[in-house]
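A single protein chain has been removed from this complex, and every other one stays in its place.
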């Protein structure tokens, strides 16, 4: 951490910040930073935290019904990890002066976003595997570069999160492998889950670069390291051989190897659907937020009691 | 109905009442009746109404899980009939000046009883059949004489109720017959259900005559027509051949035909268990009352709204 | 034919699943009168479902019976609209859904009475009377609760808000329907008639018509295509549990 004296002038602060970024060093909580950077970081981290929390629901939906005890343990541990990720991310946001209760409030009142992928329903146990493979896979593509985020606490949280996500991704893929070796109806379940999640997974990288207005500033600040389209291409290139190995197809007639580019060509996601879901009109937006709000509201008396008890205990000491 | 003028003297009223009873004619709502008779009748009818309502729960427990659509329809219709029986019985109690809301209040606060049989759990679909066969069977034995109850509205309600109960009993027996012709595990289910419900069904006739203090007065008033032990014997005599036809046994080593008496001999029910359940300590007493109370409490806003709307509508007219 | 069978499953599954949700009210209703009314409605719908599922087994030539369809199909094979799947938050939501559902189904059945399929026509003729009662029952409660207390008004409005995103799907034309002209009803054509009734009831109840957007499908699929909500798996787990625990049993 770089200590800045109180007398430092605004211009110096800004140039010191710029230099830190330029040298790919990290901004730490007590460092001076432009207000816009702080706000951008809080929003980015909060949305990421919200995504972990909301992301517990589609998978949590299958814990009690997991078809083997081993799978149940794996899934339960995964959903629990997501709660843990949410906790460190909210802590990282708090280092920027945000308040967790306030962020939760924004989430449950629909005033702050989370990853749109979680607005799709999970309709069979294969969805658990596909979320691990494709959704966590896409998340990792997005997040690995964030381990080098210019904001220190976020970058460090991402290191830990990415490690766990890779583990989840392998578990998801392994579940699908097992199911593909099973019965016809298991194979159907896997293919159907892939059909439902493939396009939404591609949309996880955000809109095409030419419609992504914040990318330039974010890249300049080192809070984003690759463009949406770059990451999307990387994900497609990585996923196609995995799908072949698994024995499933992606629902994209335009998907084929382009030897010239050295990449897979692929079709255009339905961006109307993307924007509809972002704006709250996906198949599960209302359900996810209502569920979170109801858990939050029903827990209010517990949180109040904990505070009251803490105050009493402090008084007694 | 016999019209009594306002000037009639108490003694004349009493002797008129006594004569009506003696001639096995019916007491009607506007007739004079001794306060003790009125109270006894209200209690008897209310307890019967409560039994219908609480009795919906053990069977209602299986509606959503009924294993065929035909059985589902039969069970749903039966549980719905029980709600209907509850309604006419509360109406009959109201003709004596009781208030349905007050009676419900007594039920949900555990201040008025219902038939103890409903404090046993239903643990398989066979229980639905056994409740029809044995529990409704025992209820009919108890209730057929009540069709001749000296209190008119109750006697008439019982005529209708007994008719429906007989229908339910036949349906229950028919379900068991079908199950006994099915798989081994279905037969096991039936035998286990019989094992669980046989003794509680015998207890439905109440304590032995020498411990049943109200019997004498109730018989004198024509609100009870046979002693508990008479009815119990009748039920055993009726049930044994039915069990043989079905292919199940009753869990009573002392059960055997007594040619001398022309009746079946049978063992002694566990009266300690009976009194424990009556006093609130059966396997489901707390659950049944809590369930009813919760439905009642959760419906309060609906009932209030209906009253408010009725008042508004009346005001507009 | 297969299309007719699928159409019968659509209509049958709507009734079967809403009946299930109504069955869950038994022993939980606010008054005994409501227990019996809800029980009646659940029974009527169950009866409709049984006839329609049986008809499906004839129409597709497999001779499957009603129970085969109810207890042995997987989630993807059910063709009901998603409106019927949601667990009711309270009595208000139950009557809100019942009003919408029975108004819509009544309009369908009125049209189906002249279906070229004589079995469907007969089922519809019988159902019209039942559905009229269901609709009137629901409408009376919507009015009572909408124009009752402040609390009941709030809940009644919330009940409609909660289910409204699922209403659009009721009028979405499906290829199976369009492939059966003069047999099936054109769902889109029912909208105006239903709207008039709903608007009248809402206005009488002093409620606002929600302007919620339709609940999205997934890859262009909706309930009629076998694409359901997350609540549906739990319904089937319960509905099918005993039947499936005893695959060789007769009941």
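Letters A, B and C name the chains as they come in the text, with residue numbers starting at 1 for each one.
One rule holds for everything that comes next: a contact is a pair of C-beta atoms (placed from the backbone, for glycine too) under 8 Å apart; a residue touches a chain by one contact, two chains touch by 3 or more.
All values reported here derive from a predicted model rather than from experimental measurement.
Every shown chain touched by the omitted chain in the complete complex is listed here: A, B, C.
The chain that is not drawn here is touched, among residues B:85, B:196 or B:309, by B:196. The hidden chain makes contact, of the residues A:20, A:40 or A:57, with A:57.
Residues touching the missing chain, restricted to chain C, are 74, 233-234, 236-238, 240-241, 244-245 (touch as defined at the top). Residues of chain A that touch the chain left out of view are 53, 56-57, 60, 62-73, 76-77, 79-80, 83-84, 86-87, 90, 125, 175, 178-179, 181-183, 185-186, 291-292, 294-296, 298-306, 308-310, 312.
Touching residues on chain B toward the chain that is not drawn are 58, 61, 65, 120-124, 185, 192, 195-196, 199, 251, 273, 276-277, 281-284, 286-287.
One rule holds in what follows: only the chains that are shown with their structure count from here on.
Chain C has the C-alpha centroid lying closest to the overall centroid of all protein C-alpha atoms shown. Rounded to whole angstrom, the centroid-to-centroid distance between chain B and chain C, based on C-alpha atoms, equals 35 Å. Mean C-alpha position of chain A lies 59 Å from that of chain B. In chain C, no position touches at least two other chains. The residues of chain A never reach two or more other chains; the list is empty.
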